[in-house]
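I'd like to ask some things about the structure below.
Missing here: one protein chain of the complex. Every other protein chain is in place.
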Amino acid sequence: MRNDGRLNDQLRDIRVVKDYIRYPQGSVLIEYGETKVICNATISEGVPPFLKGTGTGWLTSEYSMLPCSTHTRNQRESQKGKLTGRTQEISRLIGRSLRSAIDLSLIGERTITIDCDVIQADGGTRTASITGGFLALYIACQKLSEDLKIGNPIKSFVAAVSLGIVNGEIMLDLNYEEDSNAEADINLIANEKSEIIEIQGTSEKGTFDKDMLNKMIDLGLNGINQLIDIQKRVLNLK
Amino acid sequence: MRNDGRLNDQLRDIRVVKDYIRYPQGSVLIEYGETKVICNATISEGVPPFLKGTGTGWLTSEYSMLPCSTHTRNQRESQKGKLTGRTQEISRLIGRSLRSAIDLSLIGERTITIDCDVIQADGGTRTASITGGFLALYIACQKLSEDLKIGNPIKSFVAAVSLGIVNGEIMLDLNYEEDSNAEADINLIANEKSEIIEIQGTSEKGTFDKDMLNKMIDLGLNGINQLIDIQKRVLNLK
Amino acid sequence: MRNDGRLNDQLRDIRVVKDYIRYPQGSVLIEYGETKVICNATISEGVPPFLKGTGTGWLTSEYSMLPCSTHTRNQRESQKGKLTGRTQEISRLIGRSLRSAIDLSLIGERTITIDCDVIQADGGTRTASITGGFLALYIACQKLSEDLKIGNPIKSFVAAVSLGIVNGEIMLDLNYEEDSNAEADINLIANEKSEIIEIQGTSEKGTFDKDMLNKMIDLGLNGINQLIDIQKRVLNLK
Amino acid sequence: MRNDGRLNDQLRDIRVVKDYIRYPQGSVLIEYGETKVICNATISEGVPPFLKGTGTGWLTSEYSMLPCSTHTRNQRESQKGKLTGRTQEISRLIGRSLRSAIDLSLIGERTITIDCDVIQADGGTRTASITGGFLALYIACQKLSEDLKIGNPIKSFVAAVSLGIVNGEIMLDLNYEEDSNAEADINLIANEKSEIIEIQGTSEKGTFDKDMLNKMIDLGLNGINQLIDIQKRVLNLK
Amino acid sequence: MRNDGRLNDQLRDIRVVKDYIRYPQGSVLIEYGETKVICNATISEGVPPFLKGTGTGWLTSEYSMLPCSTHTRNQRESQKGKLTGRTQEISRLIGRSLRSAIDLSLIGERTITIDCDVIQADGGTRTASITGGFLALYIACQKLSEDLKIGNPIKSFVAAVSLGIVNGEIMLDLNYEEDSNAEADINLIANEKSEIIEIQGTSEKGTFDKDMLNKMIDLGLNGINQLIDIQKRVLNLK
Partner (left out) sequence: MRNDGRLNDQLRDIRVVKDYIRYPQGSVLIEYGETKVICNATISEGVPPFLKGTGTGWLTSEYSMLPCSTHTRNQRESQKGKLTGRTQEISRLIGRSLRSAIDLSLIGERTITIDCDVIQADGGTRTASITGGFLALYIACQKLSEDLKIGNPIKSFVAAVSLGIVNGEIMLDLNYEEDSNAEADINLIANEKSEIIEIQGTSEKGTFDKDMLNKMIDLGLNGINQLIDIQKRVLNLK
């Protein structure tokens, strides 16, 4: 049994508060157990230079952790004057993952910004950000498609979950303690057809072979199915 | 009547969620109407260089707004690579105000950091930060005084409220729309004995004379009394 | 008697050298006792983005201290790569105060920059900067109104002075040693009609009540009257 | 046939100049076709704070591209004053990958820095950096083990290669043009026992399923075997 | 005749106000015609890391221009967040030049900082900074030698002057207008024995041959002799 009583293939409790912040076009508070992330989607006019004149939109993401979201307080990146590599890496990952969910050619020269602000971290902040960021994106796109009288630009549901090998056992959706002890861990992002959008597997403490990788992928795709189910219920599509 | 139905001398609804984030020593979510701020107090060993060897502690504060907390999204200061003047000014104000509430010579060479992160802004974010920051500070000091077997270093309760002259009328606790239209506005910070700790009055659009200033102070001290009452109820001291 | 022989309600010697630097449109060296500040006003074409197309001008200010202006040398902010909170706070205060003195709608889309560079600091650098900055502004506006054949955009004279409670006594225009020992101190900015433009009162070491605040304001408005008198004599308006 | 005449499962020409720069402890110039990277390994005394007193060493990496290494000149990050997310992401990847190759507990409190400077880029700069960085690391560790009279701290050979799905076909070691047109691409890092150290798969333009992922892994592990063969020949171990 | 009525071999009026700022150990205001520079010398305990433990002191310099010192206002480097190349180049030049004037082994592990702040610029700011910086240094060293009961660490007097070829004629001590039109210009720093400490000659608009260079050096050494004479009179050594 796991340190919080879960089975190896069991997600943590997933909770979502819809329309959490009032100003952005889409907003949710998502919780994966004790991990809590505010995900906001804002739509603004204009696109980055490389898209100007193409008629196509853009989606970008910014991830950040509040200083007290972690066990010991972290210095603010605004105080340091620069973003850490970890922050930039996760921001880029969220952006890439959610761009795969939307047909940006439908929204005109607009930029959707997905802000994921972690207010409490207990492992899996990037996967919660993607799953919650998708919800904020979906809500914003609903409003946009009504405003512009266009079809919904969302192409497919996208969710994310982590997996790891802890003491030789493959586990789904690691919490912080499990993550700290994992021999290897994977972040898996996939859509509702179980197509892989992104996979990032790392093994600083051990290694993993193709066989274990495949077992983790199977477990992960199963978890992602459950997460997409929850997403649909939050959006009253089920 | 005001734009949200309040009387001129009426506070907005004040709500507090105690122990909001699990890791810092003190944590609350405070709401002044639609203004919502997470206030966290963290205690760490060590003090800034100018206090080393004095046996005295320090208290500092950092204020920040999430990018989607405002009507239109704000760029992150971590992205810009520097803090705006407004952020630094408010951080310094919170720090000064709360240092007046505590006897830092009692806590040894420790630093208390008060993080105030605005997740939704509708006017009065700095006053909500001080009132909520005091609560986080109080909770952290309770734990510290138990841990160290010392008396509670809190000297007096401290709260803050804004006042303004809007269309010639003096109003308490302005929301964003009122604040945007104010001829003059004041931020008042005081303790439970109605002693003034800090007053900042500005009148970019008009001016105010000594008489109006005094009326605003009277109204403000009354509001602060109510806020301190709420603080005590949150802490189960009433 | 005070440490420099003054009475409690007495200003330090105020000296002004008009047309101190030759290139800016307005320039003075102002001294409040041993505090010496070069105040320059420059007019340039164009306004910040939020004013573009409005036909209205803007006024902004930048305050800085030379590294050797203080008792112990301070590191340059250009070396640190960022402005301190104190610098930004004072720059913003000077800007707000002087914007209240001018009708910016009369000057077209131009920006007036008030540079206040402290070359020697002995307390009251921000109040000297405002009083001297007003003079530089006035001189620059005289030239502008001649060049553009418009009325003088200056609406009212503005000056500033500090007050403090030192060993229980209320004193006007604190020098550095007094300021360091003050229980509370106030910076007061007002116009020639004794209307308050800005008040900033702080009491890190003590507190002050409404009654003492009013006594300080009375003393301060009196001092500001004297300062405005001096301003007018410098400008040969008296 | 591919745009440069290769078969789908064929590496580009791999060339290595050993001992390229004279000052660092290990140095190679590695070329994957037209991609050219200078890889240097420097050993210095001391470790980051989190390892002080543990007796264990550390390995870190810094990746950078010269401004003229790409088709159109890139602005220097030293000019911008900050590192891009891409640079930090790749630096972190190289560091993690090479830490898996070495037993850091054997080298004492020393830090090995692997600098990978791309002088010409034609796709695969991060995989060439890892394969070449391993060689620089190996050479530096040989010297270190001689100097310290300790066993060689290298645990296993590590190399890296990219894979992609281009027009529906799976290809090994993509050049820039192929990479720009890939539906999905993977960077695979593995050791000589075909154990996976890191896998990063992305599909911004398409998706890939588990089956295609496995085909890419098979092809990649085969390519890595060839690369490790080349590494051993360069080091005269074969 | 030159644009300000001088002969080709004539310095501008050189004026010095001794003991200009009260806090630093040495302070002068120096004027080369309309060029005005505040030069301050501060002595602090400690040396940079590369000198720790050697018993030897250090001298460094920082040069800066106030934003309104030039014909059109310059943006502050503290606002930009970085020093320009020109500022760093001149700071380094002043530092090198004045280090040649002092025996740093005599002052113990202390650092002398020469701050040169240009308040009005009309050509020759770097040469005025060196000549004035030497005076501030000399005064500070007098105090230091009295305090420490050591001999005066100054080895020789140092001064600096510019030269240029303007419309084919060689001129001494260029003002801004001359400097802007010069085909070539030289900054010459020398000591009282006419030994050259630094020479920097540039010719972006033309070139100069060895013969013209020698003529400029002769003229410059003559000017430096006059400047050293003035330095000695300011210090009451003549």
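Structural remarks
Labels A, B, C, D and E are assigned to the chains in the order they are written; within every chain, residues are numbered from 1.
Quick note on the criterion: a residue touches a chain if its C-beta (ideal position, glycine included) is under 8 Å from a C-beta of that chain, and two chains touch if they have at least 3 such contacts.
These figures come from a predicted structure and were not determined experimentally.
Of the chains on view, those touched by the hidden chain across the whole complex are D, E.
In the complete complex, the residue from D:79, D:167 or D:236 that touches the missing chain is D:79.
Contact with the chain that does not appear here is found for just one residue of D:17, D:51, D:119 or D:235, D:119. Across the entire complex, the residue among E:70, E:100 or E:181 in touch with the chain not shown is E:100.
Only one of the listed residues, E:21, E:39, E:197 or E:227, touches the absent chain: E:197. As for the chain not pictured, it touches chain D at residues 21-24, 27, 34, 38, 40, 42, 44, 62, 64, 66-73, 76-83, 87, 113, 115, 117, 119-120. Panel shows chain E; residues 82-86, 88-89, 91-92, 96, 99-100, 191, 193-204, 207-210, 213-214, 217-218, 221 of it touch the chain omitted from the view.
Quick note on the criterion: only the chains that are shown with their structure count from here on.
Looking at chain A and chain D, no chain is in contact with each of them. Separation of chain C from chain D in touch steps, taking the shortest path, is 3. Equivalent interface to C-E within the set B-C, A-D or A-B: A-B (over half of contact pairs identical by residue number). Averaged Cα coordinates give chain D a centre that lies 51 Å from the centre of chain E.
Between chain B and chain C the centroid-to-centroid distance comes to 28 Å (mean Cα coordinates, whole Å). Residue positions 81-83 of chain C each touch two or more of the other chains. In terms of which chains touch, the assembly is arranged as an unbranched chain of neighbours. Applying the touch criterion to all chain pairs gives A-B, A-D, B-C, C-E.
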